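Here you go, one structure.
All protein chains but one are shown at their positions in the complex.
Per-chain numbering from 1; labels A, B and C assigned in written order.
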């Protein structure tokens, strides 16, 4: 930590900073320049909040030198961590594709999407049960019914499922059904929610906030980790900039930079960044080339009937085509992609009672 | 709503849009241009989500014409609304100053600040009980103890109190003590929390999110209003831009623009925007000149000992000086400012039991 | 200058940094922390470009401590500088209003605007001769003819005139006519142009670039000053952010912050920031309350016929009303505003030949 004193700071002010550092078990190393004094703080003591030093008289600014995130720091696991969603490892050699509808709307919509994306090589099914919407008058998701449908789709296809949790009140319920809990961009600094998912034994997909710095994103992950849950996957989904042709600006640099700072796996969500299906494939390719451990892609059997995010949803055909195009790219960056799969057809799905589904959810 | 078709959109695609609009009780008015067709949607039917039309084949984009917020729309109350926090009206002729520490740290810290800001003309006391912090390792607030201290400070000074609520779980508790509930910038799109405070009979101070558009801010207010609580005060506190000399960029335009769109009162928080006490007064003056109904200012008796936001806290002396400087400005824009007050000294405060305080909180 | 070494930097790398600093006449003060070493550079030697040190092996990043601007630094003239445009001092007690049309379109348009704004209290006339337009197909300004009209308007009204210069090739010509040269936002880092106006003996109004930091803005001023011309007035005109309701986001903080960093006067241009006339007055008031030394406002006798920027132009009546509203505000911040003036009516203007006008321009 470097403390830069204002021009004309007095000896008394400099001494006060040193005294304060000493209280924290740190040693002060003042460097007297021609115009300004700067003080280096060294030691194994407790590092103070930057603000508490900046508030001292005569202090211009405080520059942290050490990264503030600890548990998610790459130094903890330089080789990188693998997080398992169901039986699917994220962060290993395989590039993992998560796909599915923005929102779960009905069983036919969900199961047809699930079968189609599995057939094309997706490894995890996504689908919203509780939807965060800008307007209170928009479709808000099917809630618990959607969770049950997701569990049923998992049983039918074998795909683990991930769905978003919006509130501390939903965490327990969602954790009963889903294989991974998603924290959306708008909740990236909903600290109570972060703590709550940090107390679950389920992997968490943590989307980057619309205007979160990379450091704030990692600190949000640190909140989860500090409660004991280290199964965290970061998801870059675009940031808000002045450019509004696309819905958000996909920040591929964040993948490259975060890779060096944290051991957590990193995915890219090209659908939300693009906001328009024509652009999803290009952004997905860029994400993988930048080093992402996988993609999250919205697919809908009939985008023009979608209750949310229709413009950015791929049709199953477009998704299959994207997967074919990704394969050589994934190999070119030295990784692997799951092969297209055969999926048992719909007739083989055994209807199950809601109670049974909850049980399945718990074991997921 | 205007639907812009892609170049080369077919007659069938245009007809499909018209059919879809008809299903919603709307009439389609196609205009055939040389290169593109656009379709105007008119009527009293249910206006569709923009997305559902954008997902149709042949549609380039959809341009909403009507504002999506209804209850908070200025058209509902062109004269502007007044929201009462305790007995203090916000949105009337008086410019209301809310002041107090970032976080409640102790009784002496709180009561000395409360007395000082009241003496200088503040009308409402602020103080954080639950603090949203970027790092899980930073001071997180005193919680319920702070709520009790706030209620005690209200009793001692007569100032109504406002404090932030971070989670749906805290709403009931905080509402027992505070005269107004604050929704912080990070929670502006925590829709579950918005709904929950929308079910309380307490005024809500809604801070603008760090990267929220004015429309999203008003839609967040609409969430609260749609649950039945229309006692909402908007707070502009700076947005995130590329310029990081200041902590945030105070968007005074938002005050000017939002004034024309909504009947809700609007405050400015210059402390969080500035991030440094030297700049608070200038931004506060700008906010009032832009038309704000009041300011929210952080004051600490000893900023260098503050547990959070010390660098941006004014001392009581600086705050008193700011109030003196604001007075002629407030008059110049045709409004009024509460006079400096005399406050009974600390000896007159009668200690009360926690139980009694809770009762006071309920009636606050 | 602080050099932060990477974790695990070797002794040889640290020594290399020290050696490099010594070459520049600087002393290195290494501070050995538990995890990282940082090196303070002290002395009167030549401070290196930050980049040249950051490129050294083992260096993580370099943090400048001293401000990079010298001639425009507030330390050079703590009392603040006054820049005279014609006989009008900017930066003194008086708040100076510059007004006029976006572009000079005709003699009647210009002179009627000039008379009207003078009558309302404006002190300097603005008007574009060369217009920077996003599209090559838009009106690009009347060029030299407009310069002649501006000189004629000056003669008729006594108002000094300011107009934009777009290219090094125009500098000499424009300097013959105008009392001050304006550098537009798009040219703020057109360094050749900055140098060229730095060689003129005319005041320069330097608009902040759309995405320029405060430091880059002051460095652009430093370019001008370093060529010998210190008659520089800074103009904040809004920055580009994600919020696009307004044309730009007026950054009033920049006025507050720059005031502390530089001795140069600072104006605010609320017209370009707003982009819509309804919002100009509110932003103008905010600018003055923040401490601006004046405003630049677009006025057009008939905005709906304007060849550029019509939506943000005030009518003469709106401008007069704004001036009346500004007066108490200006007094409230302890400054003065020129009184409304009587202007000789149009009949008294003596027509002059173009040649004579050029002569007048030279002496302006």
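Just so we're on the same page, a residue touches a chain if its C-beta (ideal position, glycine included) is under 8 Å from a C-beta of that chain, and two chains touch if they have at least 3 such contacts.
Because the structure is predicted, anything quoted here is derived from the model rather than measured.
Among the options A:213, A:302 or A:315, which residue touches the chain absent from this view?
A:213
Which candidate, C:176, C:190 or C:271, sits in contact with the chain we can't see?
C:190
Counting contacts across the full complex, list the positions on chain B that touch the omitted chain.
Its contact residues with the unshown chain are 2, 4, 7, 29, 31-36, 38, 40, 42-44, 63, 65-66, 75, 211, 240-242, 244.
Tell me where the left-out chain touches chain C, residue by residue.
49, 51-52, 54-57, 68, 132-139, 166-170, 186-187, 189-193, 195, 210-211, 216, 219, 222-223, 226, 240, 303-311, 313
Residues of chain A in contact with the chain that isn't shown?
Touching the chain left out of view, chain A contributes residues 211, 213-215, 239, 241-243, 245-246, 249-257, 259-260, 273-274, 278-279, 282-283, 285-291, 328-329, 331-333.
Methods note: only the chains that are shown with their structure count from here on.
Centre of all protein Cα atoms: which chain's centre is nearest to it?
If we average C-alpha coordinates per chain, B lands closest to the whole-structure average.
What is the distance in Å between the mean C-alpha positions of chain A and chain C?
Each chain reduced to its C-alpha mean, chain A and chain C end up 42 Å apart.
Just give me the whole-number Å value for how far the CA centre of chain B lies from that of chain C.
Measuring from centre to centre gives 33 Å for this pair.
Averaging over Cα atoms per chain, report the distance between chain A and chain B in Å.
Roughly 28 Å separates the two chain centres.
Would you pick out the residues of chain B that each touch at least 2 other chains?
Residues 211 of chain B each touch two or more of the other chains.
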